[in-house]
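One structure below.
Shown here is a partial selection of chains from the complex, left in place.
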Amino acid sequence: MAPMTAVGEEMHALVERMYPLCRSITGDGVRATLEIVDEYVPLRVHEVPTGTQVLDWTVPQEWNIRDAYIADASGKRVVDFAASSLHVLGYSVPVSRTMPLSELRAHLHTLPEHPGWVPYRTSYYKPEWGFCLAQETLDALPEGEYEVRVDSTLADGHLTYAEHVVPGQVADEVIVSCHVCHPSLANDNLAGVAVAVFLARALAAEKPYYTYRFIFAPGTIGAITWLARNAERIDRVKHGLVLACAGDSGHLTYKRSRRGDAEIDRVLRHVLTASERPHRVTEFTPYGYDERQYCSPGFDLGVGSLSRTPYAGYPEYHTSADNPDFVSPEAMADTLAVCREAFSVLDRNRRYVNLSPYGEPQLGRRGLYDSLGGRSDAKQAQMAMLWVLSLSDGEHGLLDVAERSGLPFDTVAAAADALRDAGLIKA
Amino acid sequence: MAPMTAVGEEMHALVERMYPLCRSITGDGVRATLEIVDEYVPLRVHEVPTGTQVLDWTVPQEWNIRDAYIADASGKRVVDFAASSLHVLGYSVPVSRTMPLSELRAHLHTLPEHPGWVPYRTSYYKPEWGFCLAQETLDALPEGEYEVRVDSTLADGHLTYAEHVVPGQVADEVIVSCHVCHPSLANDNLAGVAVAVFLARALAAEKPYYTYRFIFAPGTIGAITWLARNAERIDRVKHGLVLACAGDSGHLTYKRSRRGDAEIDRVLRHVLTASERPHRVTEFTPYGYDERQYCSPGFDLGVGSLSRTPYAGYPEYHTSADNPDFVSPEAMADTLAVCREAFSVLDRNRRYVNLSPYGEPQLGRRGLYDSLGGRSDAKQAQMAMLWVLSLSDGEHGLLDVAERSGLPFDTVAAAADALRDAGLIKA
């Protein structure tokens, strides 16, 4: 693995590559995005036909767009999809008309409070057309006739999502899920995709305990589709993380799973606290990203969500100001580092049983004290052995040991390895 | 229902009507009081014969009093029961004697620290006679001979209590219990009786979910008698509230049931907190009013107690200063309002099961988003629907939803109604 600063730059380069594409909940923009991701980690791409029943929902028609613009009487494009995928209302039905500005206004979306920014708007389930533009642009338009054209198609097709699996020692799975349905928005969620990609590569190099499944899918309908098509596999999903808004300059925020005390919740809280990063841990709410679906009461999976500044918490959210300059290599590298630390703890958080639970076993006889001889942290390592022995009653995991003892998780895990190798504990 | 200020005046008028009567744990004063109450809400009056075994107790002889006084040598009544029912020791045995003041003093009760006030004293289970008077009155009495006369009877008769039932949709009951055994004391407990009466009238207008049973009974022995005679019905009592000291100017105080986390405890805490009233919530103690009996360990009912300034917490407590001026229409109206809010929450605090628990159901398809279109609180109402869906797993009630989400209970309950009507949840 390259050093973190280099990884940050690589992630930022990936964000910049994906940025111009016009993604939506279906269509070729998603496919093109997944093709880029596939260059980094091999993907299995799934195409689910329009009309497929998925839980309470139905896969919608596929939307594709080739061009869209508003042109003035001289034919000059005053709003042009080619300049930014945000300019067209997501899932706009096709239109080709000429109309006065007064009539056109009902189809125009701006952000008066940020007159230079273009908002991001969609209308997935109600057929409409529209354009998003800067308030400044709108203010500069003279009254008069304009040509409006959206060259889009809404037709039976497919919903596209992809998976990448890092095989583990056990079939139990950890899922990492990112939404890939937003057009030219960097923090929401190209940064999350980039962190997921480099997280997958890092895990592959480490032969993890769990099997890690990365899901790249459109928000809501994509997660629902994945859940609907994996009903028989859900029992294997032991933990999970939704990655979103992973690259802005804010502190990290972990949002707990609906359970509130799932193992992933405890791991993230521990890692964020132990690392002494400024951070927030917030309670579950049934609003946000696809944790809404994974944590719906029928599934109730132990899936939390890691962001920097969370959903809707920054003014640039869902605007053209969420561009590649808004996310930094350093912030993405920091998010990635926490994910790696968290999965490193999760992966080693075994419960052991002390095989010599009556009195302390004689560690000296087994060379377990000697083994610490030259180490500067010998005292801490010895305490970790005593703590692991004390709490290895089948009810406490190594994270419990670390939290109760106040010792670093790595020290505790190393002590457990030594005791296991000495035959004193077993998983 | 009349506006609150008018209701407050009506309650105060009721207090003033009941005030002069000489109530005790038995006797005609209780009957006369219940006759007045019956003018407001129809009562079923129960007469339980002297000697009846009730739990560990026995219904005592009935006490009635016609006259009582201390007269000086000139025949002038210096202490006169006709002026205040407090002047005679409750349950005084009859006496008709002449004796010097020096001998009489052993039978006189005063409050030296409040020389103008007459104390309230009783001797239910030990045969005694006595008078209560102001220290000032006593100080003004010259030594000499006095005629003392208590024209009372202690004879086999009955203990009297009454019930009023507001029928609900289910047989499960909420009991509201007030003691009616205190003579001319306004806050303790005529204010409680008045609030109970108008609470019953308000509930009757609302077709409540629960059946609400109002119990007007003498303290301790009355509650014990009710419990003894309703052993087969106790299982129906799901919640309850003892009303006492409901009209003084202090903040509201809710005393938890013995369970400490009964539903009524959670409801009162929620309503008092959400209403932003200054208030106190105190832990259960086995002393106070008839929650002592309802919460005795064999019953352990979910019955709390609502007061303003609690039991013995104000200097006027159990003195002639607890007169109708001590209680206000505004304070009684406030107590009534909190009772109504609390029962409104309790009545709607259902547990629902999400019938579409795998992923979020598509609310838009069912018009549940559209229905919010014109509302100023559309966003809050939508969040409430998501919260109800998320927590409707059969283990969480709507109060849980309100508390965990931070949304107003009314918003949550309305969301649950909409979801139930759409067939997405069921109770």
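Couple of notes before you dig in:
Order as written gives the chain letters A and B; numbering starts at 1 within each chain.
The rule is simple: contacts are C-beta pairs under 8 Å (C-beta built on N, C-alpha and C of every residue); 3 or more make two chains touch, one makes a residue touch a chain.
Please read all numbers here as calculations on a predicted model, not as lab measurements.
Copy number for the full complex in this structure file, with 2 chains shown: 3.
Convention: only the chains that are shown with their structure count from here on.
Residues 354, 356-362, 364-365, 383, 386-387, 389-393, 404-405 of chain B are the ones touching chain A in the complex. Contact residues of chain A toward chain B in the complex are 55-57, 125-126, 220, 223-224, 227-228, 258, 283, 285-287, 292-293, 295-300.
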